[in-house]
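Take this structure, written in structure tokens, and hold onto it; I'll ask about it next.
Removed: one protein chain of the complex. Kept in place: all other protein chains.
Showing chain A:
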Amino acid sequence: MTSSSQYKDSGRAGLEDVDEFVDILEERRRSSDLGYAFRTFNPQPYKGAPSCSTADLNKAVLESQYLSYMAKEIAMETGSSVEEVREEVCGILEEMSQNLQLGFIRMMAYTLSKVFKRLFTSILVNMEGLNMLQQAVQESPVILMPNHRSYMDFLAISYILFTYDIPVPVIAAGIPLAGMKMVGEILRRSGAFFIRRAIGSDKLYWAVLSEYVKTIVRRGFAPVEFYVEGLRSRTLKSLLPKLGMMHMVLEPFFKGEVYDITLVPISISYDRVLEESLLAHELLGVPKPKESTTGLLKATKVLQENYGSMHVNFGRPLSVRQLCHGKINRCQFNLVPRDLPQQPSAEAQACVSWLAHLMVRIQEEGLLISPWSLMACMLLQAPTTVLTEEGLLWHQLTEKTLWLRKLALDFGARLNWPGQVPDSDVISSTVALHCSVVQRKAGRVYLVQENEPLRKCPISPEDGVIRMAAPLLMLASYRNQSMHVFVRPAMLATAIRVTESTQRDELFSFFCFLQDVFSNEFIFIPGKSPQDFEEACVLLKKCGAVNFSQQEVMVLDAGSEVLSFLQALLQPFIDSYQVMFRYLCEEGVHVLSEKQFLPAVRNLATELILSGELCTYEALSSDMQKNVLSALRRLEAVTKLRASEQNEYRVNKAAVRRIGDILSRKIPPQMLQTTPDARL
């Protein structure tokens, strides 16, 4: 290992546990990819059980008592014969199952070496995490839980594990990938198994999937990799965890079928995300292209560009046994045969949900914040006209970014700020890397707007808004990469401004209200509001913005810059939510479907942007729009119509208005809902 291949994130200087990141591409640039792909792959296997072939695995699933029971039950319910159901099971399993083969891993390793070298300057991996993982795979079944920001994530983990002689995982993937010609099969043989979207109430499908996943975990022959966020995040922000898979992987521990399960959170951070522009357009309602092989080939133009570095931070392996200690009484599984379906108890559900949220939080903490993300925070706080017309002064951006770097460090963020380079160079190279979003001209920075389409008639003002929105949403996404660092203090800062109070309990109740409203935007571990609040106080105190006691939080004079930055950081969310609340409270809206809601809100937001009433373009993001609906459903201000096929909702205007009024402090907050489970 040469010294140049070692990368220390100097951003965390002062912390003792400075992780050592190693660039795995360095070796690839120096030696033959073919030789690498065909080297001896000799991972230390899991001690608990022998390896298990695809055929063995599928046979075990098919012959499981659970599936025979479910098949009988479903046959009874649907009136079809057990044989028919069994056949269906076989079909599902065939569609689902992975077919991990070393040969294909080698092929993938070869191809990915080529692709990665073209795309990235480096892929940096923390060796300590890998070493711990290597130990962990021998001890218990391992669940790899990366965040999901790009298609590049998909095989990156397998690639790294292959490189370091660790058993390659089987990976839960969305079914659309399986439909791609060739690629689907290649992924399958590289260990992917495919899960349908929107399984809903398809009981048989759930049964097959869960038995399949549980069997893999019980056998422990390969790590299971899955995205607890369920989907690729379009906004580069963490998504609320999905609990279905989480339940499945944990159940073998709950039922004592394995001694322990190891969870390994993995944080993947990109300097620049390949799909950045695609994602922004998707958020604006241009639908995502269907995954297809030709689409993939067309995307090869993205291969021409540079995407900076990718950081893969393997978190400390966590023992489910230890995490769940005292949180779940496993005796509850004693009275029903373990092979039969059992509705999870409230306790088990709460435990799984807590664990899933915790994992996402740990992923967030493991992310490396790029200079660009800090810059994006700053850029978004400049008026839009400055970005598009006057241009932001270069030295101003530099200063502010450096100021924010200090704040982020105070808040304990991990930065990937290059160490041995002057700060000005860092800023320049960062802007250069993101030339698709901003460009530097004559000492100023401008937003890059999309090329005007060749057409005669001038574009309408509405189209102008949409065109402007794309780069702004890209910026917002990059800002989101560091939101988790700032969100708690930002909520406190907002509470301080909105309530104009210094009373701790008053601030706390508004803080909780904000958490309630925005818990689809940001990840908060259920039931941990007091700790979150405490953390916010401590961080604001640390950076000299406030002082606090048992009763009070006092703003310090020196704190105004921090506080106003933090308030401004959260403002786009508040403003966007208010726009949508306003739409829902309009005359005429009583029952609406998601399909109607999105364009209607988009129109209203466009109108308000044009009139200058709304400053943020984020209200145009379909992600935020959907989050508002979910939040209101959670707060019981809208209810889903049970009979409705097309996701129709009934709006309780008074309730929506009340939430909006609290948010703008027209009325004081009251607890909108009871906390999900106080025990958590």
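Going forward, contacts are C-beta pairs under 8 Å (C-beta built on N, C-alpha and C of every residue); 3 or more make two chains touch, one makes a residue touch a chain; residues count from 1.
Just so we're on the same page, contacts and distances are computed from a predicted model.
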Exercise for the section: One chain of this complex is missing from the view, so tell me which of "Trafficking protein particle complex subunit 2-like protein", "Alkylglycerone-phosphate synthase", "AP complex subunit beta" or "Glutamyl-tRNA(Gln) amidotransferase subunit B, mitochondrial" is its UniProt name. Expected result: "Alkylglycerone-phosphate synthase"
Fill in the blank from the handout: Answer key for A:N334, A:Q503 or A:Q531 versus the chain not shown reads A:N334
Problem - Interface residues of chain A (partner: the chain not displayed) - result: 48, 256-257, 259-260, 329-331, 333-334, 337-339
